[in-house]
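Below you will find the structure I want to go over with you.
The complex is shown incomplete by one protein chain, all other protein chains being positioned as in the whole.
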Amino acid sequence: MDTKNKKQHRYGMVIDLDKCTGCGACMVACAVENNIPPATAKATDRTGITWVRVYKFDNGLPFPNNRSAYIPMPCQQCGEHTPCVSVCPQKAVEVDAASGIVAQIPVRCLGCRYCMTACPYHARYFNWWDPVWPAGMEKTLNPDVSPRMRGVVEKCNFCHERLQAARAKAAAEGRDEIDPSDYQPACVEACPTGAITFGDLADPNSEVAQLVQNGHAFRMLETLGTEPKVYYRSDQAWVRQIAQQEVQKPKAKEKVHG
Amino acid sequence: MDKQLIIRGLRRSPLSKFLLWILPWVALLGLGLYAGYLCLARGLNQTNMDNRFAFGLWIYLDLTIIALGAGAFFTGFLLYILKKDQLKAVINSAVVLGLICYSGAIVVLMVDVGQPLRAWFTFWHPNVHSMLTEVTFCITCYLTVLLVEYAPLVLRNRKLRQIPSLLVFEFHLHKVMYVLAGVGTFLSFFHQGSLGGLYGVLRGRPFAFREGIGIWPSTFFLFILSAIAAGPSFILLTTWLVSKLSKKELVKREVLSLLGRISGILLMVYVLFKTIDTLIWINHTAPASGFNPFDFYSWEPFGTWLLFAEIVVCGLLPAIILLDKKRREQTGWLVSAAFLVCVGVMLNRFVFTIQTLALPTLPFDRFLSYVPSWQETATFLAVVAYGVLIYSLSFRYLPLFPQEKELRQS
Partner (left out) sequence: MKISRRDLFKFVGGSAVGAFLTPIPWKLIDDAAIWSQNWSWIPRPLHGEIRTKFTTCTLCPAGCGARVRCVGDQPVMLTGVTRHPVSRGTLCPAGLGGHHLPYHPGRALQPLQRVQKNGKIEFAPVSREAVEAALAAAISRLKPGTPNESIVILDQQPGRTISRVYRRFLESVPNGVYVTTSALGGDTLCVLQEMMEKPYGPVGYDLENTRMILSFGAPLLDGWGTPGRMMEIIKAQGSKDPDYRLKIIQVETRQSRTASFADEWVAINPGTEAAFALGLAHVLIHENLYDQDLIRRKAIDFRKKDGRAYLNLVEQFTPEYAAGISGIAPDRIIATARTLAQNAPAIVIGGGDPGGGPLGKEEETAIAGLNLLLGGIGRPGGIVARREVPDIMSTSHHPTVPEMEIRDVPDHSIRILILDAAESGNALPWALLERKLVPQGALVVSLSSYLTGLTKHAGYIIPAPTYLESIQDVPAPIDATTASFSLSSALLTAPAGVTEPFEWVKRLASVAGVPFVEEAQGSTYEAQLKNRVETIYRAKRGTVFSSGDGKTVPIAEISSADQLWKLLSEGGCWIDSKAETKPMPNFSLLGKTKDNFERLQVAGQGRLSREPGLVAAFGFILMPFGWRGATGNGQISPLMTKLFQESGLRKLSGQTAVNPETGRAFGLTDGGQAWIETEKGAMKVEVRFDAAVMPRVIEAAVGPSVEAFSTAETQGTQNILDLCHLDDDCAWRVTRARVTT
């Protein structure tokens, strides 16, 4: 295929934090779509696998002036200096030039975890255990995604298999380009408040591109220069500050429990 | 049999005493092998590493022992390339130490990766932009060099010398030793650097991230410098320790002084550059990443004292001692300074591996702690045991210190 004529896409998200209630539907939908196994009994929030993890953060004020909000953190799909791509010793992380999606190739991964130390968003997850589903539940696996094995790293890929399906559909119908409505990641589809908008940032008419332009949009750790393609937005100043705010310092001399 | 293997003219302790000495190390090695087996068979859930602490004790161990093992290539470089002939007295010991450090590191790395069966992909599908690719290539190549360097030592064993073809082989090996030293130096310089680069390139970890020259962050050069500064000190320290333990004079006193002086000079250069680098990092690199560098030190116990300890107590201080001729001549000062140098490089590697990962990057993140599991610790200790065993065997049966016989006779 002539790649010159092919349009360059930059798929991205704008997540409206004013609409995120922290319900966790995106996390469950993601796990169902991507065949992420249930946790083993010993797994914790530091060893589990959640391609999109919703964090809670607050304004730091004491009771009763404390306010909280939630922030879903999928892979931020960095566009520049993509930290994980350059560090992988054996090309198990690649950026798809046509879509801008940072892809993890688990079967090529040797599990050195260097990419995990490189990622400032902690969006990469290691398979510390063999994937195990309760007896019979393996029948509910999504046929479009291969389950991974122990000892490899995985992460969000904007439900790449859905992009493939949309491309296949477009090809079957003789179109060059996919219908944007055919390609929505599972978390976007599942979000009950429609907090996540997904689309092509390279298309100035797309809803995501508009939302990015409309002010009050920001990205996490922008100063690192990684140009993430996941944007956040909020009309509340204190929520927007979370991106600007330097890393929170420990309060008083508190003991740290890991 | 044991007696026949010991080098003529040297005295070694009775076999029973030797066996008693190695017994606990063998036990430790056994435990470590079992722990390593658990990690390979059941997976890395046997460790206390996690998604945030993706690197732990093992990577720290790798970085540290490879830095300490730098004495092997650097002594080779000084001896064969710069013709510092005095160092012939320690070169064999240095090669053994290097071999131990590098092979130990590789074995641990194989346990550390999740899918060791695919580790060779790095050679077949290398990502040339990755510092880890550089590290993998250089370490494996250099290990081969070390094996070849170790070979003549083994071949000089009394029993093996009886085989004529091996003698010929050894003779030829000797002729290429200069080439090997050169290759080894190049490879080592490179991977000591790329180990530093490993962390320096981490744009996402502003605590470790450094700017640099070309594709190499400043840590690339600083790691080389600190490794070659610490290497001689480590050889000095081990030689002194072996001498104490075996109650024998192994090298002439001036060899130790020379090692100390080399270490001191290099350390002074290192401290200078490390200071400049730290100042650039504090005033430019970290703020440009959006972080206040002093926030990195606001979590107890990881305070600025670490910086002070690393640069002043374990850097400037031993450098001054080692550069002072009077102090250097006093074994107490010399050994203490060498010890501080080694602690300094260990501290530096600790800060880069552990503190980097403990620090939060996201504003709503927490400072994390990590304590290695017994399996990790046992594997770690097994490398130490393995080192002690290889060194003990080498010391007993191979001519590690050519001056020993001479010193004994005098």
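For reference, chains read A and B in written order, and residue numbers begin at 1 within each chain.
The criterion applied here is as follows: contacts are C-beta pairs under 8 Å (C-beta built on N, C-alpha and C of every residue); 3 or more make two chains touch, one makes a residue touch a chain.
The shown structure was predicted, so the numbers you read here are calculated from the model rather than taken from an experiment.
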Considering the complete assembly, the absent chain touches shown chains A, B
Omitted-chain contact residue, chosen from A:Val32, A:Val95 or A:Ala202:
A:Val32
Given A:Ala97, A:Met137 or A:Ala168, the correct residue touching the omitted chain is A:Met137
At which residues does subunit A meet the chain that is not included here?
16, 18-19, 21-25, 27-29, 31-33, 35-36, 38-39, 41, 43-45, 47-50, 53-56, 58, 60-64, 66-70, 107, 130-131, 133-149, 189-190, 192-194, 251, 254-255, 257-258
Touching residues on subunit B - with respect to the absent chain
115, 117-118, 120-121
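One rule holds in what follows: only the chains that are shown with their structure count from here on.
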Between the Cα centroids of subunit A and subunit B the separation in whole angstrom comes to 39
Interface residues, subunit A side, partner subunit B - complex
40, 42, 44, 46-48, 55-57, 71, 73, 81, 83, 86-91, 108-114, 116-122, 124-130, 149-153, 220-226, 242-243, 245-250, 253, 256-258
Can you tell me which positions in subunit B touch subunit A when the two form their complex?
43-45, 49-55, 112-116, 118-119, 121-122, 124-127, 129-133, 136, 198, 201-206, 288-292, 295, 298-300, 356-357, 359-371
